[in-house]
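Sharing a structure here in structure tokens format.
Excerpt of the complex: some chains, original placement.
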Amino acid sequence: MNKINYRISLLVALMGVSISVSAQKKQKPNPQKEAVIASVDNRFEELTDVSDRIWSFEEIAFQETQSAAALSDYAESLGFKVTRGVAGIPTAFVAEYGSGKPIIGILGEFDALPGLSQNTVPYKSPLHEGAPGHGCGHNLFGTASLGAAAAIKDLIEKGEIQGTVRFYGTPAEEKFFGKLWMVREGLFEDVDVVMDWHPAAETKTAVQKGLALVDFQVEFFGQAAHASADPWNGRSTGDALELYTTGINYYREHIKPTVRIHYHIQDAGKVVNVVPDYSRIWVRVRDSSREGLIPVWKRVEAMAEGAAIMANVEYKVSLISGVHEVLVNRTGSAALQKNLESLGPISYTEEEQDFAKKIQEATGKPQIGLVSKIDPMEETAEHSMGGSTDVGDVSWVVPTIRLSATTAPNGTPWHSWAVVASSGMSIGHKGMAYAAKALSMTMVDLFQNPELVENVKAEFKEKKGDYVYKGFVPDGPPPINSNLQD
Amino acid sequence: MNKINYRISLLVALMGVSISVSAQKKQKPNPQKEAVIASVDNRFEELTDVSDRIWSFEEIAFQETQSAAALSDYAESLGFKVTRGVAGIPTAFVAEYGSGKPIIGILGEFDALPGLSQNTVPYKSPLHEGAPGHGCGHNLFGTASLGAAAAIKDLIEKGEIQGTVRFYGTPAEEKFFGKLWMVREGLFEDVDVVMDWHPAAETKTAVQKGLALVDFQVEFFGQAAHASADPWNGRSTGDALELYTTGINYYREHIKPTVRIHYHIQDAGKVVNVVPDYSRIWVRVRDSSREGLIPVWKRVEAMAEGAAIMANVEYKVSLISGVHEVLVNRTGSAALQKNLESLGPISYTEEEQDFAKKIQEATGKPQIGLVSKIDPMEETAEHSMGGSTDVGDVSWVVPTIRLSATTAPNGTPWHSWAVVASSGMSIGHKGMAYAAKALSMTMVDLFQNPELVENVKAEFKEKKGDYVYKGFVPDGPPPINSNLQD
């Protein structure tokens, strides 16, 4: 049957509740989990300082020099063995502690977004006019993950658990997808399980796939001419570009509901009175899976030839990069879910709730403040909607367990000044600490329970099947100094 | 949360199975149901004759003069009181028998599709070159429904049940949607429940909503000019039309996955060397619900003004007609499902299966023959895909119970010569008789069981809520002699 049903299966959800409720009851006190919680609490000021510095560095993809240094130096100071500049990326690094199996990894991002600089006030007010800002909360992301790794380090150091904890400093998530080159370099080959989280407007185990995605650019090369005196001697790349986008928009009728295509016209000519001889467009194609994505991607690439023929110009298609959808590991996620339920929601002060409501007012959202309650673990939808992440690629080479933790008011528009504001003050700091605790608690489970690791790996192996992972990444070094303007 | 999950809830489906299996066990012999089955069998030759004549008349929307006469004359000959030419449509009629409550209606369509004329052979071979053909099996549709009504009439006549049975001869389903004007006329106001079926490649209780839909045409009026001598004196409606479709295609990025927009360019100029001064396009917008449809419809209509301004021409938007999605009645459907399970699948001869497989071969489908098994009743999806029907409008003014019955080989492309072939021979005839039985058995339930009628009505009332039905139909008479070319 070719029909797709869009619905919410309530019964299943209800059953899920009962399972987790009963699981919650079985939870016993676990000294190592109490230890990691204490570790995070003990380092709260240090972590806050690192996070706030990264927040104020406002560094974007592949330019996160100070941010990477803040994290790697801190790791080094805690006793981690740090390898900087991995995978050909100056701002990528690995910080490791312990030895032997299991090897449990944890990912930390730290890049900002262009144009979002903002003060820690609940109304739009740039810290540095026109500068980038942490509109995705990655200052908290990298710091919390390192905080979790440090808590595990404390246990290994004390001999309470055995094995290796490894923190991955992963740059350029917002653009270019730095993890692609780290995966290509084989940096995840010996890892048993990877953990990961993301700042959010809610707290939950993250079990949706996100979307697979590919970025490529099309360049057109033509012949300039005076637009008034002899336009007939020009071969216009502006025409090619516009015909190309027209073709893409006509094609939308013929893509499945799960596919998205968007583009950014980067150069459509430089002056009004010249037929342009160079144009460039950045194209992004997404689908709920790699398999669905590939034929659409190839189709949209192929259109460039058609546009070039129509406008009588030359063209070049270049892969930028792209990500896989996440291979969700529900076995590992269930372990994380228990720890969330054990931790319960984050507590906020009245001032924090007031700040949150002001942000909600300023962004036109219901003024319900911060929400951090722990709902039952969601079903994993066959077809996701929303965004994409390069954690997807990691998840296809090593089982990955993912968390979302509240760092911003409910309903906050992501990638906005409002996230920057929350990420630089106590609301963000609390989410960071919460994430560090939940992640390190789950890592304790993985270190303590070899069967859990086996089950996590078994699910991973079964879901991956015969697929031999190959990243959407061009040959050659990462585009560190690329002139790609986004 | 704004997320849509596309999935199949297996647990719910399995529960559905167990319910219906246990229901099946409870089924006891019912003399009235046996009587209607016998009635249909007794009239099989007459019904086949009516169906085959309609099949050979090959009459399209609002031109079904002979087909309407065949059905209404036959009803009259059986003792029904027939009212012809209702709702301003010469080929619409009502045939009624009995008196008092309940009043149970049944719908019968009988229009053909352009260009599909075909012989009863399993390869493409037109009966009349270029003529219409019954590619949707409506010759069977109208006849089976009348056969069911006649079986009920026999019971009323014998005094075995009380009330009124009413057959609606509903023309122009394939185009214009004749039922809209019949609903507008109030012809369904006193009915308790309506039944309906449709020829198909499978047999099941029909519980999906289909899509709401609206058809409108846009006309552009400009200024002709010699395309070579003075094109600057022309104001081109061809330009307006093309800019309009370009706008529609750009808009596709901004519609929800459940929306469909398609169009048919009907007139984009008549000769190559004249700037056209008249152009016309037929536009269809669909969504899974009326509520979702309306804003998109209004948006696509509004674009016509934009295109007209861009091309400096005048424009006119005219509503053609449109349909609501079906308000599904699961209570009534469950009663029908029991009767299907009681009847079991249709039996086919080896010759019929061979014929079916040849059709499957000719149309590139798996050669698995005819399939008529009775699966458990499906869940009703929140968002349907596929087609639309003007039964939708009936379903918003009176509770409607719907059946699909096998009249063509599994996988047959609908609206194709293959359906015409099957509809004119024993495969179609068997499906027709089967439908007449299942429908009349369920009508027996409705006549015998006032509580069922009440429950059916209660579900209808609850689902309809506050909505005051208003059809997507222009003022004035139906477009009987419209020059709308599709």
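The chains carry the letters A and B, assigned in the order they are written, with residues numbered from 1 in each.
Note that in this section a residue touches a chain if its C-beta (ideal position, glycine included) is under 8 Å from a C-beta of that chain, and two chains touch if they have at least 3 such contacts.
In this text, all values refer to a predicted model and were calculated from it rather than measured experimentally.
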| item | value |
| --- | --- |
| Copy number across the full structure, from 2 displayed chains | 4 |
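Here, only the chains that are shown with their structure count from here on.
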| item | value |
| --- | --- |
| For subunit A placed onto subunit B, the superposition rotation in degrees, Cα atoms, nearest 5 | 180 |
| Subunit B - residues contacting subunit A, complex | 3-9, 11-12, 15, 208, 246, 249-250, 252-253, 257-258, 261-262, 379, 381-386 |
